[in-house]
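Every protein chain but one is kept in place in this view of the complex.
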Amino acid sequence: MSHNSFGHLFRVTTWGESHGPALGCVVDGCPPGLRLDSGMIQAFLDLRRPGTSRFVTQRQEPDQVRILSGIFEDDRIRARFGGAVTTGTPISLMIENVDQRSKDYSEIRDRYRPGHADQTYDAKYGLRDYRGGGRSSARETAARVAAGAVARQILGEGITLRGAVVQIGPHMVDPENWDWEETARNPFWCPDANMAKSWETYLDETRKAGSSAGAIVEVHATGVPAGWGAPIYGKLDSELASAMMSINAAKGVEIGAGFAAAGFSGEENADEMRMQGDQLAFLSNNNGGVAGGISTGQDIVVRLAIKPTSSILTETKSVTSTGENVDIRTKGRHDPCVGIRAVPVAEAMLACVLADAKLRHRGQTGS
Amino acid sequence: MSHNSFGHLFRVTTWGESHGPALGCVVDGCPPGLRLDSGMIQAFLDLRRPGTSRFVTQRQEPDQVRILSGIFEDDRIRARFGGAVTTGTPISLMIENVDQRSKDYSEIRDRYRPGHADQTYDAKYGLRDYRGGGRSSARETAARVAAGAVARQILGEGITLRGAVVQIGPHMVDPENWDWEETARNPFWCPDANMAKSWETYLDETRKAGSSAGAIVEVHATGVPAGWGAPIYGKLDSELASAMMSINAAKGVEIGAGFAAAGFSGEENADEMRMQGDQLAFLSNNNGGVAGGISTGQDIVVRLAIKPTSSILTETKSVTSTGENVDIRTKGRHDPCVGIRAVPVAEAMLACVLADAKLRHRGQTGS
Amino acid sequence: MSHNSFGHLFRVTTWGESHGPALGCVVDGCPPGLRLDSGMIQAFLDLRRPGTSRFVTQRQEPDQVRILSGIFEDDRIRARFGGAVTTGTPISLMIENVDQRSKDYSEIRDRYRPGHADQTYDAKYGLRDYRGGGRSSARETAARVAAGAVARQILGEGITLRGAVVQIGPHMVDPENWDWEETARNPFWCPDANMAKSWETYLDETRKAGSSAGAIVEVHATGVPAGWGAPIYGKLDSELASAMMSINAAKGVEIGAGFAAAGFSGEENADEMRMQGDQLAFLSNNNGGVAGGISTGQDIVVRLAIKPTSSILTETKSVTSTGENVDIRTKGRHDPCVGIRAVPVAEAMLACVLADAKLRHRGQTGS
Partner (left out) sequence: MSHNSFGHLFRVTTWGESHGPALGCVVDGCPPGLRLDSGMIQAFLDLRRPGTSRFVTQRQEPDQVRILSGIFEDDRIRARFGGAVTTGTPISLMIENVDQRSKDYSEIRDRYRPGHADQTYDAKYGLRDYRGGGRSSARETAARVAAGAVARQILGEGITLRGAVVQIGPHMVDPENWDWEETARNPFWCPDANMAKSWETYLDETRKAGSSAGAIVEVHATGVPAGWGAPIYGKLDSELASAMMSINAAKGVEIGAGFAAAGFSGEENADEMRMQGDQLAFLSNNNGGVAGGISTGQDIVVRLAIKPTSSILTETKSVTSTGENVDIRTKGRHDPCVGIRAVPVAEAMLACVLADAKLRHRGQTGS
């Protein structure tokens, strides 16, 4: 029910604003006895951190995480597990905001930036924390990434999560060139080395023009056993759709073939099956690893559309909260393409949804 | 938490299998004093009913709804409201299954039909009701449509919900030809009279070939005030994504410009604003009526991709539950394009999500 | 969130009014592969059924349950399990109301019966179904008993649930005389044969005087392993308190020594431990089988206070919905002591809470 929580047995509640003293989350329902320390979380936060290339915001945030509760160690636990472990009680994670530049907000406090949540927060709440977008800022996604690191411990080493950007602006990667290892070699999470070069040029131009670009992010989970997720309203794809659509600037989610499936015939779309030894194998994965809301055992494949960063230097028509027409340009430190930093966020959401599905499945069926 | 429920303050729990004695739902949290009788629900069920054209399943189901609880009338209530009204207590709705043909299921009980949930239900539960797909059958969506009729009473007359099919197979409607009134004049909910004729030909061929076609459905809500929905994990678009993705055969959901936004520049995507008299007006609706997870006051626009009906007459490669390769053809009475009957279902889900958002917004803010 | 649901992984939603066509519940989250048929549920309903002695209401209700969904059987399942089994999908249970006497309600529709929910339903909803109390009638508890029968299948044979009435009016059973087998030999669930005779006299007088009596009910669960329940707000005793307090006419709940513990010293209250062979054994059970919100492995012991039936023949002072003073006598068929029929209801709630705790514990910890 809670607006700022998601998940059921594995449940994450986030808090914090862009320019408040800190942000964080409480991760509840984690199984006990899993190795966890701040370094394990920090590794994922560093992948999302701002300021790592010229294609992301230049805001300087170390994004150092502190674990305030929910783990424990003593000499015996270190001997048995190799370090601190979860206790089964809520894990509180906090990240201090460091680079909230003191500045004059008078220009934006009354003006609604198109594409941002300024108008809607005002309409809903009657007031808003306009500093850096307040609660609607993408800084909140740091808390998701931290929670995702905990979720990964639940999933264990048998499940691999990977993410990539597959389109920036009108430029799509070529599936023929797909190489997961490339995603670590360029600042775009691009699995296609050639396309990465084109994006570099494209985004440099975009950045210099004070414009921004949209993107499509794709995340995969390999090793998920058949049987996770539950019909009808707890369908794995339903949970994934909700989780992904909650990411800032997301405007679409698809599973497997997604919208392309609308153009298929039944024959083209059918994921046929054959035995491979004593294992069931699928001959295609149009379903993206989910059928009837339950995992099939194939890779879970999710794509999400991220709209262009709303903050652009070009003047746009807008209005003030008091009903006057204005033209507005959004200055400041912005990602020219927020889709890039959405990759570790989407991976984290995938991890959280799957961890929850694992625990719920185990709860109902015992396996 | 419940797998077969959705919504928060307005909460719907559905039950029933394709070939059980009945199906239905419990609608909880409905405000008191709203007019409701079975005729008001029946009108919407009739729009989704099978057997109404040759382009939908020929299963004969009257889909007559009974209201078993949650409404009341006496002479005074009739005088005051004009008929029975909701009492604020749970509304139990039941639809009996009539046309569950007695037949021999031995052929499918061990064979996994590609695209269906046969394999995944077995993987999850270790057994399944294979008659007509059991719980995974799209007959469950009748309960959603019934619940949606209740939700519409909460939304009231100021909010209009409309739906259309905008693509069948590779054939898309032309936005230039869009006429909402057309959707009632053809069996496809098609808003483009020309395209409706093309679809007729296309689907006749598809049907005769024993094949099936995918589709894209689009639903709109007009009249939703700014301010509904709530960040971060109760975002209106998040709730819509979850609700739509839970519909049988859905593989993708998008809001507003959706995946197309990924190809836009920031300037193209910006929904600029201007005052029209004393009203804020947007110059475009790429956001689909939702920004920061909260309604903007524009039309809510949602599209969902529906994969082709998995049941096809063409032989497809599959396996049995005991690990043998088989070839399988799905006989029986199937929709050549399930996307058509998904329109009233998607409208109903939209109604339910909005009704819940209305009540939650009122709960938190008092307005 | 839903007002008419309880439980988390094992979740029960009830619906229905005293004088509607039927009442029932949807039981969601039940594990698959558990034996279940209507006879297994009926056995428990028959223990709560009205009209079985002169000490309970004379309303004639067969309370025949129908299972509308969620179970399945075929020849193979019968061979493997011995009959129908749960499928893991929602179990819909319905009980038709038979003896809703057609009568004139004009006398009570405007008068607030003291102790009943007439005034509060009007205050909340602005209208109410006054026939037999509508939704506030204890007939709703039939649905709980039906759900409890499902919950017992989850708990399995290793866990025994038992209930007794330990006080009626001012007359308490003598713990020295406690014999569980006596509870089946008298119409009061009384474990003390002597006291059962006193109650017979006492309640005959109460009944003849048109009055009513309160009671205290005690339920035990034996065989619950240590480790169920979860701090802090999902404590097993918290869940039990909520579940028991939701029973009609309940005004108090205590666990173990309960209110008596307030008068104890720390030494008196301590449940000391000693090893018995390789098993931990407690030397007392003041904690009632729960410490820190988690089961200890001892018997779970819960008591609940049930106020006297509010419907009495004596004239009481009241008011009308239009603000006039009236004197009111409640005619009709009422339990002189509703505490008696609360025993199977309290047992059912105990079963449901424990079944949910079992699944949640398994979900989080895997054991």
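Order as written gives the chain letters A, B and C; numbering starts at 1 within each chain.
By our rule, a contact is a pair of C-beta atoms (placed from the backbone, for glycine too) under 8 Å apart; a residue touches a chain by one contact, two chains touch by 3 or more.
Quick caveat, the model's predicted, so the values are computed rather than measured.
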item	value
Chain not shown: contacting residue from C:18, C:136 or C:153	C:136
Contact set of subunit C toward the excluded chain (per top definition)	1-6, 8, 14, 112, 114-117, 119-121, 123-126, 135-136, 140, 167, 169-170, 206, 211-216, 225-235, 237-246, 250-275, 278, 280, 283, 286-288, 290-297, 305-312, 314, 316-319, 323-325, 339, 360-361, 365
Residues of subunit A (touch criterion as defined above) contacting the omitted chain	1-5, 8-9, 11, 13-17, 20-24, 26, 28-29, 32-33, 66, 68-70, 72, 74, 77, 85, 87-92, 94, 109, 124-129, 134-135
Residues in subunit B touching the chain absent from view	1, 8-9, 29-32, 88-89, 231, 359-360, 362-366
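Convention: only the chains that are shown with their structure count from here on.
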item	value
Averaged-CA centre spacing for the pair subunit B and subunit A, given as whole angstrom	27
Separation of mean Cα positions, subunit C and subunit B [Å, integer]	38
Subunit A and subunit C: spacing of chain centres that average the CA atoms, whole Å	45
Shared interface positions of subunit B, touching two or more other chains	1-5, 8, 14, 124-126, 135
